[in-house]
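In this view, the complex is presented without one of its protein chains, the others remaining in place.
When the chains are written out, they are named A and B in that same order, and each has its own residue count from 1.
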Amino acid sequence: MLRVEHLAKSFGGLHVLQDVDFDAAAGAVTALIGPNGAGKSTLVNLIGGVLRPDAGRVLLDGTDVTGLPSARMFDLGVARTFQVSGNVAQLNVFESVAVAAYRQARGYRAANAMARRELERFDLWRYRDERLGSVPSATLRLVDFARGMVSRPKVLLLDELMAGLTPHEVDVVVEQVRACRDEGVAIVMIEHVMQAVQALADHVVVLNQGRMIASGPLSEVSRDPEVISAYLGAPLGDGTPDAGPAPHPVAKGT
Amino acid sequence: MTTRGWFDTPLRRANTIVVVLALAVAVVFPLFADAALTGVGFVALIYAIRNFTWNIAGGFVGLLSLAHASAFGVGAFAVAVLAWGHGWNPWLAMLVGALAAAVLGLVTSLVMSRFGVNAFFYALGTMAITLALQGVAASWDLLGAATGLQNLGAEQGFAALQWFLDPTPFYFIALTFLVLVTVGTALMMRRTRFGRSLPFIREDPVMAASMGVPVVRNQALAMAISMGLTAVPGTLMAQYVQFVSYDSVLTLEIGVAMLVGTIIGGAGTLAGPIVAGIGIAAVEELLRGLEVSSANVSSYTQIVYAVLVIAVLRFGAHGIVPMWESAIQRLSAPRRRPPSGDDPPLVSNPPPVSLSTGGG
Partner (left out) sequence: MSSTLVQLVLTGLLQGLLYSLIGLGLYLVFSVMRVVNFAHGYLVLIGMYGVLVLDPQNLLDYAVALVIVAVLAAGVGYAVERFLIEPGLDKGGHSQLVITLSLGIVFQYTFQVLFPDPFQTIANPWPWDAVTSGGVTISVPRIAAGVISLVLGLAVSWLVYRTRAGKIMRACSESLSGALHVGVHVPRTYRTTFVLGAALAAVAGGLLLPIQPVSPLLGLELTVKAFIVVVIGGSGALWGTVVAGVLLGLAEAVGSLYAPGSLATSLVYALFFLVILLRPQGIVSSVRTA
């Protein structure tokens, strides 16, 4: 479904990503993990069309889509969520799902109907008139997720969907992700919450300092000595969040 | 969403009542006002219209444009040159002016996007456009240069868009236009993919793009619509005053007035720009009533304007209309709580799109 070949990106001489290479299959969850600064968000921004890679290719169903702008990527079926939604606090829950629904829906009524179905499916309908800034963070993640799913994407990029959620909330969101995976979406998720990685990941890609240091099933990857040393000896898969993201939201790059 | 009526929530009930009352007052106003006061009403409507049309790009999309003063001027000069000078039908001249202003807006926006200009430079760049065009108008004889252009025609009536003694027809044309533009904008913001995408572009262009919104194209389109519609009050004003010059219809002050007027009323709301436009005309009239020397009336009005906008921004409010909405919501809060139950009503942070766009 989604194929990433030898992707590289540097900012002013600093190599943020080098030679990253993996496949994300339809109906499977590919987890991108690694310590902070490993280049995970850059990778998602490269795939989503926010940034253009310096080298390498992104293929969608075998078609080269490298460097297409993000609106075009969305039209082709690559949807995404965002790590921080601070900027959008004033926007309305229903509208944010409805606008994304226009990828599939023709016209106002169809888009609204799709948005309504999606919100009901995630049990969010009662929040429809709220602003994104006034719903609890777990709800916000679900709205973000619903916004991605309403477009019926081929590929869904989830950028730290579970960050800041309680273990119980993680369970709820994990269930939703699993249901969407079963619909045949290729899910690529950046995740620090190991509980979610354990529960969901069919394939794990480990990044460290911009390089891909391991790739495979979690059980295999977690025994890799390089992976263990990258995580400073912290055992993987013990169910506790590892070196998570900074507690304060960081402004999104534009 | 699709099933919302006019009376669903206390806020909607209050808004509906206010809108109906305001429209009724607006319609009967000329019956009770003399010609002079109807003229004031017309000017108030012009202020309301141009604030409103500025708001389409400035409020909904967040493009802080001062080029709208040029749009207003283009509308005025179009009718002066084409109709007064070359005998065109003024309605046709109005259309040409609107199209020219729309093209100006489209090109401005595309060029700014192409060079990745941010909000601050957007304001500066559009200011430069207006000042440059003003300089051209001040030195080009076709546009009246320093002396201005005068309407010397004697024709009256609807086809000539001219009435010499009674401003009532002007008043109703402006009112009709305002109502049409308001309804059209409300529908656009609520019903079309384009309109619904605009607040997302304003708040977070990166996220908007990831939702499939063509950010650059929609910004340019919004500027074109916004500037094109801003030309119309320019034409109407020119017909009403029968005189245009570089320092009457193409000044930076007009652009600033649209910007600050919209902010006072509530940027990104439908009613805010209208309320502020009419309010500022009322302040002008009050100052005149106080027999301030006429040269100073506009000075004092501008000062009141500016002080109001500073107060609005300084004290963290979002303008008159959002304040009204949160007041109504606060009044009705004990009976209707939001579904989450843990967040009190939205006092400090009102929705960007409100009153009859529903979405918000």
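Here, contacts are C-beta pairs under 8 Å (C-beta built on N, C-alpha and C of every residue); 3 or more make two chains touch, one makes a residue touch a chain.
If you're wondering where the values come from, they're calculated on a predicted model, not measured in any experiment.
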Chains on display which the left-out chain touches in the complete complex: B
Chain not shown: contacting residue from B:A24, B:L92 or B:L124: B:L124
Chain not shown: contacting residue from B:F29, B:F200, B:Y305 or B:W324: B:Y305
Positions on chain B where the hidden chain makes contact: 62, 64, 111-112, 115-121, 123-125, 127-129, 131-136, 138-139, 246, 252-253, 256, 259-260, 263, 295-296, 298-300, 302-303, 305-307, 309-310, 313-314, 316
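As a working rule, only the chains that are shown with their structure count from here on.
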Between chain A and chain B, centroid-to-centroid distance (C-alpha), Å: 41
Residue numbers on chain A that touch chain B, as the complex places them: 48-50, 69-71, 73-75, 79-80, 82, 85, 87-92, 94-96, 98-100, 102-103, 108-109, 111-112, 115-116, 126-131, 133-136, 139, 147, 151, 252, 254
Of chain B, residues touching chain A in the complex: 1-2, 191-193, 196-197, 199-200, 203-207, 209-215, 338-340, 342-343, 346, 349, 351-353, 359-360
